[in-house]
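Below: one structure, written as structure tokens.
One chain of protein is taken out of this complex; the other chains stay put.
Letters A, B and C mark the chains in the order given here, with residues in each chain numbered from 1 onward.
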Amino acid sequence: MCRWLAYRGPAISLDTLVMKPEHSLVAQSFNAQRNIIAVNGDGFGVGWYGENRYPGVFRDTAPAWHDENLRHLTAQIRSSLFFAHVRASSGPDVQRTNCHPFQYENWLFQHNGAIGGFGRVKRTLDQAIDAELYTQLRGSTDSERMFFLALTFGLREDPPAALRRMVAFVEQTCSNAGVAEPSRMTIAVSDGVRLFALRYSSSRNSQTLYHSRNIHALREVGGSGEELSPDAVIVLSEPLDNVSEHWEEIPESTLLVIEPDGIEAMAFEPAA
Amino acid sequence: MCRWLAYRGPAISLDTLVMKPEHSLVAQSFNAQRNIIAVNGDGFGVGWYGENRYPGVFRDTAPAWHDENLRHLTAQIRSSLFFAHVRASSGPDVQRTNCHPFQYENWLFQHNGAIGGFGRVKRTLDQAIDAELYTQLRGSTDSERMFFLALTFGLREDPPAALRRMVAFVEQTCSNAGVAEPSRMTIAVSDGVRLFALRYSSSRNSQTLYHSRNIHALREVGGSGEELSPDAVIVLSEPLDNVSEHWEEIPESTLLVIEPDGIEAMAFEPAA
Amino acid sequence: MCRWLAYRGPAISLDTLVMKPEHSLVAQSFNAQRNIIAVNGDGFGVGWYGENRYPGVFRDTAPAWHDENLRHLTAQIRSSLFFAHVRASSGPDVQRTNCHPFQYENWLFQHNGAIGGFGRVKRTLDQAIDAELYTQLRGSTDSERMFFLALTFGLREDPPAALRRMVAFVEQTCSNAGVAEPSRMTIAVSDGVRLFALRYSSSRNSQTLYHSRNIHALREVGGSGEELSPDAVIVLSEPLDNVSEHWEEIPESTLLVIEPDGIEAMAFEPAA
Partner (left out) sequence: MCRWLAYRGPAISLDTLVMKPEHSLVAQSFNAQRNIIAVNGDGFGVGWYGENRYPGVFRDTAPAWHDENLRHLTAQIRSSLFFAHVRASSGPDVQRTNCHPFQYENWLFQHNGAIGGFGRVKRTLDQAIDAELYTQLRGSTDSERMFFLALTFGLREDPPAALRRMVAFVEQTCSNAGVAEPSRMTIAVSDGVRLFALRYSSSRNSQTLYHSRNIHALREVGGSGEELSPDAVIVLSEPLDNVSEHWEEIPESTLLVIEPDGIEAMAFEPAA
């Protein structure tokens, strides 16, 4: 059970959301209250789009809360589209290649949740990954496999369709293997322009996901930090310990598409 | 606010207490309930006496709960006198040289608590450390300074007297610097034969400390692990989430001396 | 290009070979002279058989030369059969799951060399790994795959035959993929009783491998350390910077089987 946030809007320092607020992602890593596993101490990562063709990624295996590099970097780096993630491993090793976000060319991907019975379907999932992409697979998480399967199924051409195919393939594979546990996921994925946020569970019981509705929401999170623009959107696992009216819960089985000119929510169903 | 345990008795695998029980020290690191800071994710360490002249020490900066080296080593290493510690830093950097236990020649030392207003007295404390010992000082914690001051004040010759002098010196230094916050400590220290356990606070409000009273206490902690001997003694910060009658709370201002032939509790007062 | 050693004989402290000698494995990690890549700074590991059913393993990603945990542990741990390895990555990530030795149940495995064109055959090799074993695959190296393929091909039943099949399968897969570069390997593998040491290259040009011939060889390596028994055998990548007559080079295409009652060298040819 991890936690993540994604931001799209005028460029701000990453620490405006990641470090400074009372309920920042890093503060949440230490003492989460809404979800089950309280501690997200198994690594962290930030990914951000800057002036280069590909985004930057900084990931490490220590808990986020005392990491001075993270404090320094989020204070120095400004971005108009960035991801941040704190991890609680449910099994796979604590190593940088298992930390989110994952990057492939201009794409970033991060995930909270789990593929049910992952150990029993990992081999079949791996075999379905495109041969070219397979050489880039570096870690051992279900999350990285979901990313690479989405890439295999056309993420670069049609992201919503690729995500539908990926989830359908995961569910079919689990079903074939006789896995009873549901798969649950909240996913953020971006090509550097569009930000996609998915909330889905095969049992219709996924982790929470919220997005900001208005400038007041941003002020709640951004607290004493930099002035946030009314045009900005934040998507995150849990906005605050007490969710206010300024936040909107993303419903089950929903894909949010956040583009420069607006947000669109579409119903999400797996489809091969 | 850290947590520690110390064991003296017939040789057992370290994991019997450190890893395996439901309420093992490592389980406690993840979800402590009795003390204030819930997570002890800022490093860990074990120290053990074996066949060599000096004890072995294994310390690392990752959280203990997913560390495979710790799992392997505690399963392989047997000892009749060992320490284990999980750390929650209140400020000093997360680095191996700040992890407990600290070792000097045949001595091991570990600590939970804090010197009140440490930043304001650190320089004076450092200056009081014996010049020869000073070159061995490697980290930045108050704990290591307490150990080296105790060594300076004669730990190798008369441990109880050296601990009394050390605490008196710390309290006097804080008082001279106008520090209002109390110093609080639970300390384990050993020369490889005797195990000393101190509970003290200048405000008479130190962290909890318990020792096992009988074989039932050992069974509570040792759970499904190796058979523990009735001759063994365990001292630890918190025995279980619900302390049973098989454990005895070590009172405030008490120094426990655990020798091969018995346990002695003596009142502890600082004394220059 | 890594370096490794394996020891079989009366129990000694690991540091007798790993740390103390002037030309110890750790000293070699810092300044190798015979092979091409001079620095083995991308992690290290030791594996040893003790009193438990399964061997212990200690691996970390830092260079071996300043690692205090390694110094402590090799000084405390005694074993009559142990492996030690220092790594120079040719590509796969520097993470513990890529450090040698690899362990599976009672088996240890370590490797120096590379599968030619590994990136192009990795997916096919992975697909050939037994489904049950596949869930235990944790890293991204060619080495771990060679180990798991050997297990798949019957390492537990007939080690020489499984190694022959594994190498044949790797060569066939490379050939099918049009890989021109040769595969080269020196491998140590053990079940806790027998120690197998393989030197092989598909181009008949593998890294060097030596074994001790007599007590003088042991004294050369063990230097000022513990007294070594004439019954002990050491196998290692490079014995010393100037190889003396007390060492015997293991010829190309040779599998050494070291058992309690002697050493047997057998010609090694891949065989499906």
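Here is the rule we go by: a residue touches a chain if its C-beta (ideal position, glycine included) is under 8 Å from a C-beta of that chain, and two chains touch if they have at least 3 such contacts.
Just so we're clear, the structure is a prediction, and the values are computed from it rather than from any experiment.
A.B. asks: In the full complex, which of C:S89, C:T141, C:T186 or C:S237 touches the chain missing from this view?
C.D. replies: Hidden-chain contact among the options goes to C:S89.
A.B. asks: In terms of residues, what is the contact footprint of the unshown chain on chain C?
C.D. replies: 30-31, 38-39, 41-42, 61-63, 65-66, 68, 89, 93-94
A.B. asks: For the chain that got dropped from the picture, name the residues of chain B it touches.
C.D. replies: 93, 95-97, 119-120, 122-123, 126-127, 129, 131, 134-135, 137-140
A.B. asks: Touching the missing chain, which residues of chain A?
C.D. replies: Where chain A meets the chain not shown: residues 48, 50-52, 56-60, 68-69, 72-73, 75-78, 96.
The rule is short, and it goes like this: only the chains that are shown with their structure count from here on.
A.B. asks: Just to be sure I understand the contacts, which chains border both chain C and chain B?
C.D. replies: The shared contacts of chain B and chain C, listed by label, come to A.
A.B. asks: Interface check for copies chain A and chain C. Shared numbers divided by all numbers used: above half gives same, below half gives different; which is it?
C.D. replies: Chain A and chain C contact each other through largely matching residue numbers.
A.B. asks: Residues of chain C touching 2+ other chains?
C.D. replies: 96
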